[in-house]
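Every protein chain but one is kept in place in this view of the complex.
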Amino acid sequence: MSDPLVDTEPAPDAPRPTGKVVVILLAAAVAVVAIGLITAPPRPEDRTKIIAAQLRCPVCQSESVLDSPSDTARQMRELIASQVAEGRTDQEIIDYFVARYGTWILLDPPASPRTIPLLVAPAVILLLGLWLIRGRLRPRRRRPAVPPS
Amino acid sequence: MIALIGKAGVFLGVLASLEMIRRGIVGFRRPERASRAYLGGATAALVVGAVVAMGALQAALLGNDFSIRYIAENHSRSTPFPFNVATAWAALEGSIVLWGLVLAGYAWSVVRRHRDGDDVGAGATAVIGVVALFFFGVMATVADPFQILDVVPPDGPGPNPLLQNHIMMAIHPPLLYLGFVGFTVPFAFAIASLAKGEPGSRWLERTRTWSLVAWSFLGLGIVIGGWWSYEVLGWGGFWAWDPVENASFIPWLTATAFIHSAVVETRRGVLRSWNYVLVILTFAFTIFGTFLTRSGVIGSVHAFSQSAIGPVLLGFFAVILFASLTLIAFRAPVVSSPSRLDSFVSREGAFLLNNLILSILAAVVLLGTTYPMIVEAISGEQISVGRPFFDRYAIPLCYLLLASMGVGTVAPYRKARPIVLWDRIRGSLVVAALAGAILVVTGIRVGHVVAIVALAILVVGPAAERLWRQASAFMAARGEGRGRSLLRVVRRDPRFWGGQVAHLGVAILAVGVALYGNLSNEAMIELRPGETGSVLGYEVTYLESFQRPEPNRLVTGARVAVSRDGDLVAVMEPRLNQYPNFQQAIGTPAVNISFARDIYMTIRRLDPESVILDVQTHPIMYLVWIGGIMMAAGGFASFVIRKPERDDLDEAVRDHVGSPG
Partner (left out) sequence: MTSSPDPISELADPSRQSRRIWAVVSVVGVLLLAFLVVLGSRFGSDPSLVKSPLIGKPVPDLTLPLLEGDGEVSLRQKRGTILVINFWASWCTACRDEHPDLMATAAAYADRGVEFLGIVYQDDPQAAIAFLDELGRGYPSVLDPGSLAAIEFGVFGVPETFFIDADGIIAGKITGQSNAFILASTLDTLLAGGRPGSQTVGTVQSSPDS
């Protein structure tokens, strides 16, 4: 089903030349964005929220301690806040909860021999996918099936 | 009485599906017997059985028949319309009845299009019959909605309060099921095609519309679910990577991949075995999702209560996959395509990249959801896999997906020369960069927001440019107005342009999500009655508390006035709903929507002396809902818009535009 309008306009053998204005405009805009982002002031981080987001609520088990509206979560947030105010590090506070609830309370599973398959699997699947795709593409150098006589 | 009618309907469904299987196999083996009347007879019986079963369930609900166990456990006299109707699918047994009804509807739509002598169509009817037999069989045995109680209670507890809080919860399951169940059709045709050893891609082209219908409904159902979560649950979010949410997301991901790779097979004849695998996986994952939700192996706020249906669903899932895999293996010679693609840098390559990204994401979501179970089964250790894990992969993959959508949509087929690609996307690149610059200059210097906005423009721009150029070609060739020409372009290729509408939806959704995740704010404030406080740039005044008895609940709330610079913005009423049979009150947030932002307010604590309010602001929140709905709308548009008959206008346009390349 050949459709000239869908496939070809403008005809690929005659693309329009890129104007200098376009290049300058593009470069300038990208520069503004880059400078603006690099020099952006660091956003104040609420450590309580960051820590609470990594812990699983024991009551509303599909939500983090940050999101859960339950009383337990609220009190855990208050506890985290008071520990942050005391000067404990993020890791110390997280370890405090892990010591009492087990690794279950971490929403991001820690890297351990048991979680290695989980962490490695996405990369494995990516490689597998790329290999399968390669198999679908025409080989670069043509190997003649029939040797010329 | 009603229960007997209902059971009769279920029983008829079982018999009808057996007959569908029998007649389907007969018609498959001997195409001369595969007439529409022959297959339609059994299918009609299935429809009757399904309608009778659902009808009986509704009659029992609306008639308050508490002698039926399902009604006694899930319904209450005080449940208002339409939630009493929706109680039919609020709990496990009823939801299977709904599944059966939707399946019967799809089976009917298949047989309506059946042409006499079509053996693959007959085979597909047989496969649908197998699936129907499973579900009606479950209804007749393990999950019987019409069990009769010896002692009839006068009233029942009613559906879970969370299911009565918002109308969207009533339509969310039917939408999801229209999606899940719809994939039975392409699956059935794929199996019939494999069983026959049919070469070519006929089954794919025949089922295109059903795949798009199912995909659109599933996406819409998921978006509505997220919208409900935002409006009702009170945490201000719409996606929690909850196991049941993930269970509905996985088949949507594979279905999206399937829709795209189907185009590659239709145009270039490659990926045949992959498409068979994808459609089988998509259907299998709809069953798997149903299993996860109902089996009790995963804890979730969505999960139905544990029942014996778990092992049965798992068994069905196993049977489907093993049987399909075996069939593919046996038909391997027919299934493998000899053709190859010319280059990865091409439209086909973009589709392949899309499939790769979506497959990785589906695998990550599946792994993350099931990994805690696997670890606990093997070692006894208990771990959790939650948002941080899923976001880590979803976010970069979405970036990649958006980029490939932008560039891939206008990439030429076969082989895309870089100069051609550049020509087609450079305009959008400039606009995207300028938009980024504007954002940065106006003070939004968050990397994710700038990047997503730029990518969204890149997704939409090249296609919009193409639409404009093609319309201009028509205008020049025909002398018609801009509007008519635009319509003409769209109608010439509804699938492409429907897809572009869906892509637009994705772009809008991505921007909405980026804004939500990066520019939202939250603060808590405690106020005594009459007191005014300042929070997130607004002045909030706690006017008064109120109480309002309703037929099925007691509503307590706080009336809060929100102002900015002295001007009243809104009066908001966050509430707590107390249902008689549930001790803890369910909080309902108050949401004030405007063009610029949502104000989201919930009550953390309400007592006579004071109220503690949680206030959130979410910029341009409605982009998320509009984007999601537009995705589904694009899917619908691609099969609703009809292609016109070719006329000699196309000749004139072709001459005008130039020769094909």
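Which chain is which? They are A and B, in the order written, and residues in each are numbered from 1.
One rule holds for everything that comes next: a residue touches a chain if its C-beta (ideal position, glycine included) is under 8 Å from a C-beta of that chain, and two chains touch if they have at least 3 such contacts.
Please read all numbers here as calculations on a predicted model, not as lab measurements.
The omitted chain makes contact with just one of the residues B:374, B:536 or B:612: B:374. The set of chain A residues touching the chain not shown comprises 1-2, 58-59, 61, 70-72, 75-76, 78-79, 97-102, 104, 138-139, 142, 144-145.
Although one chain is not displayed, its contacts with chain B can still be listed: residues 267-269, 273, 295-299, 310-311, 314, 317-318, 321-322, 325-326, 328-329, 332-333, 335-336, 338-340, 370, 373-374, 376-378, 382, 413, 582-584.
In this section, only the chains that are shown with their structure count from here on.
Every residue of chain B that touches chain A in the complex is listed here, in rising order: 233-237, 240, 242-243, 267, 270-271, 299-302, 340-344, 352, 356, 359-360, 363-364, 367-368, 371, 375, 378-379, 381-389, 392-393, 412-413, 417, 419-420, 422-423, 426-427, 429-430, 433-434, 436-437, 439-441, 445-447, 450, 454, 466, 469-470, 473, 489, 492-493, 496, 587, 602, 604, 653-654, 657-661. In the complex of the two chains, the chain A residues touching chain B come out as 1-13, 15-16, 18, 22, 25-26, 28-30, 32-33, 35-37, 39-41, 43, 53-54, 56, 60-64, 67-69, 74, 102-110, 114-115, 118, 121-122, 125-126, 129-130, 133, 136-139.
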